[in-house]
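Only a portion of the chains appears, each positioned as in the full assembly.
In this document, chain identifiers A and B correspond to the written order of the chains, with residue numbering beginning at 1 in each.
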Amino acid sequence: MTQKSEVSLRSLISDLLLAEPPHRELEGFLKGINTVGKAVAGEIAFLHQEGALAEVPACRASVLVVSQGFFGRLPALPSEILVLVSREPALAMAKVSRHFSPDPRPAPGIHPTAIVHSSARISSGAFIGPWCEIDEGAVVEEGAVLLSRVTLGKNSIVGEGSMLFPGVVFYGGVRIGKNVRIHSNSVLGADGFGYAQERTSSGVSHIKIHHLGSVEIGDGVEIGASTTIDRGTLGPTVIEKGCIIDNQVQIGHNCHLEEGVIVCGCSGLAGSVYVEKFAVIAGFVGIANKVRVGQGAQIAAFSAVSSRVPPGIRWGGVPAMPRREYARLQAYIGRLPELFGEKKKGEKS
Amino acid sequence: MTQKSEVSLRSLISDLLLAEPPHRELEGFLKGINTVGKAVAGEIAFLHQEGALAEVPACRASVLVVSQGFFGRLPALPSEILVLVSREPALAMAKVSRHFSPDPRPAPGIHPTAIVHSSARISSGAFIGPWCEIDEGAVVEEGAVLLSRVTLGKNSIVGEGSMLFPGVVFYGGVRIGKNVRIHSNSVLGADGFGYAQERTSSGVSHIKIHHLGSVEIGDGVEIGASTTIDRGTLGPTVIEKGCIIDNQVQIGHNCHLEEGVIVCGCSGLAGSVYVEKFAVIAGFVGIANKVRVGQGAQIAAFSAVSSRVPPGIRWGGVPAMPRREYARLQAYIGRLPELFGEKKKGEKS
């Protein structure tokens, strides 16, 4: 695919290159980024996965960025292709990709269909799109973009340069930092799930604990589509700076994610889960109430976590435990037929 | 956090107190509710969890409600703090919390941007917010609030005092009772998932079974954000009064939840699941087609339920079984290394 904006390659990735690129004008000629096998003139491609090596003969990119390891394995290429060796082609690609982002970039202003409370403060450089509603006391800082159909509840705050995609809902008191990105139909600040039981003559009644806390999101956080983050019971639910949260994630009341935590799709954190810095929670992970996940821990996909996870460890399974132990036990389970005297296939009697 | 409304403590929780509070004016001075460690003058705090006991020295609340068990363990407190002993501090907190709820309370009326079919009936005390659409024959009863961007399909009914948050969608024929609460972006009444297979010359074709049934929700039900409840194939999908359903829950066509059932976040019920009164389904539970869950059964988080669950039992695991049996088998799995002759760590040879 090609895009019309043009970028200076040198400025983007020169610090990732192992050697100064040859004398050739790298400025202003890149029109797009593409896969190795489909890139054409004017485009840049990045070779950082084994699987893409087979595509190299079809490559017609103007620039091909490769790791040192792959460089030695390249077939002969047309001389029109500038091959650059990078320490980290994936990182180089991430940096270049930003310049071809398909994000809408509307000019600042408030769409006439938006409904903005008189006490709300909208910076002049912000964009408030069609059918947005901004409630009492809410604040939208410079460069923030609310694309369309976004609801900001009472006293909520959207920091500089943040982007909210169509259908995002903030209940009252939700505060997000700078350059936060929240995808469509995600909901921040809905009631936490808490009830007290009352015995009644006819049995039991669930009495709702109204949640009065807030949601606080740090700078640079990304939140996927259809994700829900509940407000705290009394204090806030906190997502610190640099966290990235995928689609369809549920984060319960009073959870606290420290800086740089990753939560992949379809995972769910019950109430008051505490996750320390840079822990990685893969997809389809459930974490029980009040569990603490240590710094840099990595929880494997499809895990049921119900007890404390130490820092730095690989953890996982149903029920979750050290990943290594889980693998060991799974191997033994696979050998259970031996214990029960069953012969393996192909084994002679 | 503090809120400006003021409530009478006595009227709220006097029946939960073990003794008549001392002669002191409890009326009209509470300004908010807060955690034990952060509460300040004018606020009330509730001590009902072991973890909060350590916060007591920092407490500056005007009222501290504690259980009898914790009462004996309290340190000396400033005389300004009125300490009340309650049989059930959590329940007391739930009752008090309602008075500080951050729910919007718009004045009745129909917003000029709403689109209401001429045959729909909107009670004069209801609120229909911006960009709501109310289709043919729909009914909204007294005191109901549709905050904004709510769709009510043909012939749907919203009972008295119910609140629908932004982005909720009702397909045709969805009927909810009184004081129901449905959070943002939840969808009620979408097609159930049913197909018949037809052999064709080129293979197989999935022929859709159009779902003609409805969704019926009883009084006082709560439904979280981004939850989906499909309509029945021919008859209704039923959620009886007092059920509480968390975020990101999926409830398939023709399910029937009896009174007071709890379903926690990220759980999914396939078609025609029947759940008897007051059963509790924790988070991340999948329940297969047509399974029946007995009255008061408790299904543990992260369980795969594919067969009938007896009443009153604790059930769980993957695959699910009596919780006790699952725990026993898990313990044996942990001891598999013994059977395979592997030594435990630290064991001498």
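Structural remarks
Here is the rule we use: a contact is a pair of C-beta atoms (placed from the backbone, for glycine too) under 8 Å apart; a residue touches a chain by one contact, two chains touch by 3 or more.
Quantities reported herein were computed from a predicted structural model and do not represent experimental measurements.
A single sequence accounts for all chains of the complex, and while 2 copies are shown, the assembly in the file contains 3.
The working rule: only the chains that are shown with their structure count from here on.
Distance from the chain A centre to the chain B centre is 27 Å, each centre being the mean of its Cα atoms.
By the touch criterion given at the top, residues 113, 115, 131, 133, 135, 149, 151, 153-154, 167, 169, 171-173, 185, 187, 190-191, 193-198, 203-214, 226, 228, 230, 234-235, 248, 250, 252, 266, 268, 270, 286, 288, 304, 306, 318-319, 328-329, 332-333, 335, 339 of chain A touch chain B in their complex. The residues of chain B lying in touch with chain A in their complex are 1, 3, 32-35, 38, 88, 90-91, 93-95, 97-98, 100-104, 113, 130-131, 148-149, 165-167, 181, 183-185, 222, 224-226, 242, 244, 246-248, 260, 262, 264-266, 277-278, 283-284, 301-302, 318, 330, 333-334, 336-337, 339-340.
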